[in-house]
Structure formats: C-alpha cells, structure tokens
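For this view, one protein chain was removed and the others were kept in their places.
Every chain is named by a letter (A and B) in the order it is written, and numbering of its residues begins at 1.
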Amino acid sequence: MTIVALALSAAALLMLLVLAARRLVLARRERGHAESERRVRPLALAIVEGSGGEPPALSARDQAVLAEVLGRYSRELTGEADRRIADYFHESAALTSAGGELGSRRMWRRAAAAYTLGDMRCAEAAPELLRALDDDKPEVRGAVARSLGRLGVSEAALPLIEALASRRISNEVGGEALIELGSDVVPELRHMAGRPAWQIRATAITLLGLVGTSGDSPVGVEALRDSSADVRRAAAAALGRIGSSDAETALRATLDDPVDVVRAAAAESLGLIGSRAAASELLELARTDEFRPAHAAAEALARIDPGSLAAAAAEPGAGPHLHEAADLRKL
Amino acid sequence: MNEPEAARDLPLVLAADDDEDILELLVFRLERSGYSVLQARDGEEALELAREAKPDLAVIDVTMPKLDGFELTRRLRAEEVTRRMPIILLTARTQDADLERGFDTGADDYLRKPFSPQELSARVHAILGRR
Partner (left out) sequence: MSVVHAILRGVSWVALVYFAVLSLAYLTFTLVAWRRLGAHRRARKYLPLDEMYASPFTPPISVLLPAFNEETEIVSSVDSLLDLRYPRHEVIVINDGSTDGTLERLRAAFDLAPVRKALRTRIATAPVRASYISRTHPNLWVLDKENGGKSDALNVGMNAATHAHVCVIDADAVLEQDSLLRIIKPFVDDPELVAAAGGIVRIANGCVIDSGLLVKFGLPQSSLARFQVIEYFRAFLIGRIAFDSLNGVLIISGAFGVFKRAIVEAVGGYARDTVGEDIDLVVRLHRYLRTRGDDYRIRFVPDPVCWTEAPEDLATLSHQRRRWQRGLGETLWRHRSQIANPRAGAVGLVALPYFLLFEFLGSILQLVGIPVVLVSWLLGALSVQFFLVFLAVSVLLSVLLSIAAIMLEEYSVQRYKRASDIALLALYGVLENLGYRQMTAFFGCRGVVDLMRRRHEWGEMRRRGLERPEEAPSAREQARA
C-alpha cells in the first residue's frame, strides 16, 4: 500500500514538472512569436497595400507568422487588398500545405485547413473546397462553407443551398456564406423555393429576402399561401425588404393567418413597406391579438401612421402594445 | 498640444477602432495617402483626442468599448469644437439599423466592414477635398 501511495505522489510530482516545463516552453514560444510578428507586420502591410517590392527572404517561422498575419488582415479587407493577398499566397508553400491538410485523417486538421484556405483568398482552392463540402464532420463542412463564401465561389451556390437545406451546415454559417456570394445565388434560390421539403423552402425564401430584389417579390407572395407555417413566416418577413406593391395586398390578407408568428411577421413587413391602407387592420391586431402579433402591429402602426397611433393609444381599452408604441414614438 | 489649424501642413485624421489589426490597416492607408494620423483604441480616448487636437476628419468604428461609435458621434456633434468635424463610421456589414442610427446621430458617411482601403482613402479625400 505504501508503494501505491508513493506511486501516486510520484505521479503528482511528475505532472507538476511537466506542467512547469510546458509553461516555460510555451512562454518562450509566445515571445518568439511576438517578435516574429513585430518583424513581419510592416511586410504584411506593404503586401496588402501593394507598396514595397519583392519581399526579403524570411525564416520558416517568420513566413508562417506572416501567413497568419495576412490571414487575419484578409478577414477585415475586401477589394484590391484581397487580390494582393491572393497573389502572395498563389503557389506558395502555405497554400499547398493547407490543400494537403484538407485530406488529413484528423477532423480538426481538415477543418483548420479549410478555414485557412478562405483567408488565403486563392480561387484555385475552390475545387478542393467544393469537394470537402461533403465531409462527414459538421465542423469541417462549416469551415468549408465559410471559406467558399469568403472566396466568392459562385459555383458553390447550389451545393451550399443544398447543404443548408439538408441541415448539413448551420443557417448562420451557410446563410452568411450565401450572402457573401450575393446576387449570384438568386436564380438558385428561386428554384429552391419550389422544393418539397419545407426547410428548404423556408431557408431559400429567407435568403431571397436578404439578397434578392423586388423582382423576386412574386416568389414571396406565392409562398404566403404555403402549407407550412415556417415557410409562410419566412415569406412574410422577406417581403418586408423585397416586397413590391403586389405584396401589400397579400400581406394584408396574411394578417388573418391562423399562426401567431406568421401574423406578426406580416405586420412587421407592412410597417417596413409603409402600407397606409393596412392601418385599420393593424390597429385591430394591436388591440386584440396575442402578444407577438399585437406587438408587431403596434410597432408597424408607429411607422405608418403615428397620428392615429397616438389617438388610439389615448382611448380606453387600447391595450399595452399601443401604449408602448405610442410612448416610444414620442421620444 | 493644440496646433493652430492653419499651421498644419498635413490634414489630421483621427482613426478609432478597438481591433489592433484594423487600426493598423487604417493608419497605414491614411498615412500613405498623405494624412497625419491620430490613433484611438476606444471611444473615450477618441473623444479626448478629438477635443485636444481638433482633427480634420474622424474614422470611427461603430463597435468600440467604453463609448461606441454612435455615442461618440453624438457627443462630438454636441460640442462646439467638434460639431462640424466630418465623421465616417465603420460598420459591420449587415446592420441596416446601424446605418439609420448612424445618420441620425450625425455621421457624414459610412464604410462597411470588410472594407477596401482604396475606398476609404477615396471617401476621405472626397470629404476633405470639398473643404
């Protein structure tokens, strides 16, 4: 038993020593990294701005740190700067190595590589990334989607939408990537709006609301009659941004939808469109409906017709939502 | 250290952002474009610098600690010395509501992030060229 006790104490001491040693090693490495960064930062800035000529020969570590700094800068920049960063990484060792890591057996290596490829801004990484969108780990797919968006790969539109719709990537990351691809994805989205699965239709319509134009309004109006409440809600919300005059009538009809969140979305969108014709219906909703639609209706009324809002709020039985909206309006 | 404005040979721009990388990129670009640059890492520092040095223009990030871009704009507009100083806000891409607010509080222009350094200097030049 004493042996066990001694063994445990020895183990504890050993762990402590390992910890202390590691801490010291790490601290030294961090200092070295910081110094490297100080050296390469002016170079990175010069590359981004296109000033300065051929970069001087750098040690392997300095090169790695430079790649890192450029990666960080690339996240904040767009335009010419992107192109210059891509030029720097084009045919570089860093690019090849990241591409190679995409095939690694370890999930986190693949994910980290996918992420870095986006920062390097090189369009030639696109085909490999597209293939990697089928990875079986969600973290890798997420990193791939993000990089495809950052690289502006328009061929990625359809695969991204598919992945999004089948829940293989999250709405947040996938949606963001599609937004970065911009109006390129609109034709695909319109097509998606007619698919059998409600998740696909809902996502497509939400995205149309973000990257589409008033020309896409009819798609939204059509979706207001969808059998799925989620799709109707997405459509009602989207029309707030892309809705044209035909949308107004349809949205007013949606104020009678059986589901509260759909009514709320319709009310909000009518407010954004500025539909004066809907004022009396919105007033009714604000007075009598459930919390969410009543709240949205009162807010919408504040945008459309503040005069009648104030008047209605002063009446007895106006209800809390009209009061809140009127008070806010006065500020 | 209050320099009389007439004696400055280079226009003075105030750059305020809490992100070190962005601040560096801003400063580099502005200096290369021929401006003298003051740096601030948060809203309070920016306000102090603006009062003391009276820059010709300010580029301000919307999301800063202590005093965010909107509040800062409001304060600058409320004070006599900085009331007419042109302000460009740097804002994250998808916040439409931010833009409304920005213009409400008195900013002159905005630039979305991720931003193009070219565009930044073009906008600064456009505003300062007019004055």
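FYI, a contact is a pair of C-beta atoms (placed from the backbone, for glycine too) under 8 Å apart; a residue touches a chain by one contact, two chains touch by 3 or more.
Remember, it's a predicted structure, so these values are computed and weren't measured experimentally.
**Student:** Tell me which residue among B:Arg32, B:Arg51, B:Lys66 or B:His125 touches the hidden chain in the full complex.
**Tutor:** B:Lys66
**Student:** Of A:Ala46, A:Leu158, A:Ile179 or A:Ala311, which residue touches the hidden chain?
**Tutor:** Missing-chain contact among the listed residues: A:Ile179.
**Student:** Given the contact definition stated above, which residue among B:Arg32, B:Arg51, B:Arg74 or B:His125 touches the chain not shown here?
**Tutor:** Missing-chain contact among the listed residues: B:Arg74.
**Student:** Looking at the whole complex, which of A:Arg201, A:Arg263 or A:His295 touches the chain that is not displayed?
**Tutor:** The missing chain is touched by A:His295.
**Student:** With the full complex in mind, choose from A:Ala143, A:Val185 or A:Leu239 the residue touching the hidden chain.
**Tutor:** A:Ala143
**Student:** Going by the touch rule given at the top, which residues of chain B touch the chain that is not shown?
**Tutor:** So the residues of chain B touching the unseen chain are 63-66, 68, 71, 74, 92-95.
**Student:** Given the full complex, what residues of chain A touch the hidden partner chain?
**Tutor:** On the side of chain A, residues 1-2, 4-5, 8-9, 11-12, 15-16, 18-20, 22-24, 26-27, 75, 108, 111-112, 114-115, 138-139, 142-143, 146, 149, 170-173, 175-177, 179, 206, 210, 291, 294-295, 298, 319-321, 323-324, 327-328, 331 touch the unshown chain.
Assume only the chains that are shown with their structure count from here on.
**Student:** Give, as an integer number of Å, the spacing between the C-alpha centres of chain B and chain A.
**Tutor:** 27
**Student:** Hey, which residues of chain A end up touching chain B in the complex?
**Tutor:** Contact set of chain A toward chain B: 41, 45, 48-49, 51, 72-73, 75-81, 179.
**Student:** Okay, in this complex, where on chain B does chain A touch?
**Tutor:** Residues of chain B touching chain A: 19, 21-22, 24-25, 28-29, 32, 94, 113-119.
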